[in-house]
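Every protein chain except one is present and positioned as in the full complex.
Moving on, here comes chain A:
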Amino acid sequence: VQPPEKPLQAEEWNKLREDFQLPGIFEEVMLNSMIRCNSPIDVAKSLLTHLAKRNGDIAYNVLVKYLTLCVHQGQVSEIRDMYDIMKGRFKILESGAYNLLIKGLSNSDQWRMALTLLEEVKKIMIPSRTCYESCIKAASCHQEMKLAFELYNEMLDKGVVPTLDVLQSFFYFSRGMKGAELQKELFGILLYLRENQIYPHKTFMRSIKLWFESIPGGNWKGRLTKIKDSGQCPVCNHQLEDSNLTEEEYSNLSERIIRDVIHGTDTFRKTSPKEFEAFQAFVESRLPFDIVIDGLNVSHIKSRKMQCENLFDAINCLAKENARLLVLGRKHMLTNSSNWKREIMKEMQNKADFFFAENISEDDAFLLYATLRSGKHCKFVTRDFLRDHKACLSDSLTRHLFRKWQRGHQIYKNKKMFSSVLSQQPAFRYDCVVQTTGDTWHIPYKDVFEEKYSYQVPRNWLCIQQK
């Protein structure tokens, strides 16, 4: 339906309504299309007047639709009126209406009323993140940074995840403001990004840069750069944090992988206790390995070649520097077949250690175990992203650890050379998170708002230095 351009009389509305196929939902459809076309609110008002006269009341969902229209057009006095009407009509409102009211009021000079509304919402439910977002933006826009941070912390306490927009608004509006307290809070946000491995996008990064540079007497200078493979920042020559896990993290991760990935709810799902024990004994007797290879995965790299030749190439390529190799496979590889020639298998077994799992066992779990057990220097070769194994880990912290370890230790054969699956470059030696040394900050950022895959890490960095 096309909404009319001018307010209509009751009779005209009636006629329109009768012409519509489903008169029961005429008002809703009409208001929806008004919202879509951003019609003047006078037209909507005339419809409501018509409705009120005909039924003596206006349904809640129609009111909410009208409110949406008002909020879109920033009609503050109208929003206030709506609040009075709805409050009088209904004991409590639902989250959609509150979101709209708060959003509408926070963009106006009556933004403090949005705060009182937020208090009201808190009494009946946990406010949505858009509610908090509007209030925080309004507060920081009016330079009430303390209030904004109070709301922000409250939001985190309640487990509501802030949007990047909110975080950015803190930096944007704090520009040029002084105060040790404020600085501390903003550094806190940067650490929040670090802990949750969030990468800001380009505009967000710019707000951070400008804020740093605007700190009175701070003498900060920000530059955009790319980090060398060695992990050195070309601007300040500072060496970035190592990608290796700490001892504690490392042992924690190995423990969790054995518990959650290999055993899980039932050891029989991925292997059997007997087989796992045999594997453990096998690994312990030959430790440590330098590279662990997923034999079956590597053998499928080139589909034209015989599978055992693929594997043979990979082993030859990796065995050069006297490295100790472990190849994991399944028992069916041992039976002479068109894809697995016995002579080549024999030859390979001279160059590397082999472990053959049962045909219905999962060899990936063994791959992880052997690599972790060999120590921090050990790498593993597979094209698999290991997402299903990551998903077995029960909490997000351990998953982050897993990703970090994977970034540093997984390699795969890419035409000529071995490189990291995740970043399409040699396994990372430095850790890709927001980091600081006190007088420098290094912040990785994404080029566009959402362009990268979750397993990739950004290559662009913001280097901030205090002179």
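Criterion: a contact is a pair of C-beta atoms (placed from the backbone, for glycine too) under 8 Å apart; a residue touches a chain by one contact, two chains touch by 3 or more; residues count from 1.
Methods note: contacts and distances are computed from a predicted model.
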| item | value |
| --- | --- |
| Protein that the absent chain corresponds to, by UniProt name, given "2-oxoisovalerate dehydrogenase subunit alpha", "Light-independent protochlorophyllide reductase subunit N", "tRNA methyltransferase 10 homolog C" or "Trafficking protein particle complex subunit" | "tRNA methyltransferase 10 homolog C" |
| Listed residues A:15, A:53 or A:342, member touching the removed chain | A:53 |
| Selected from A:286, A:330 or A:351 as touching the chain missing from the view | A:330 |
| Which residue of A:61, A:336 or A:394 touches the chain not shown here | A:61 |
| Chain not shown, touching residues in chain A | 7, 9-10, 24, 28, 42, 45-46, 48-49, 51-61, 64, 81, 84-85, 88-94, 96-97, 124-125, 265-266, 268-270, 272, 296-297, 300, 330, 332, 359-360, 362-364, 384 |
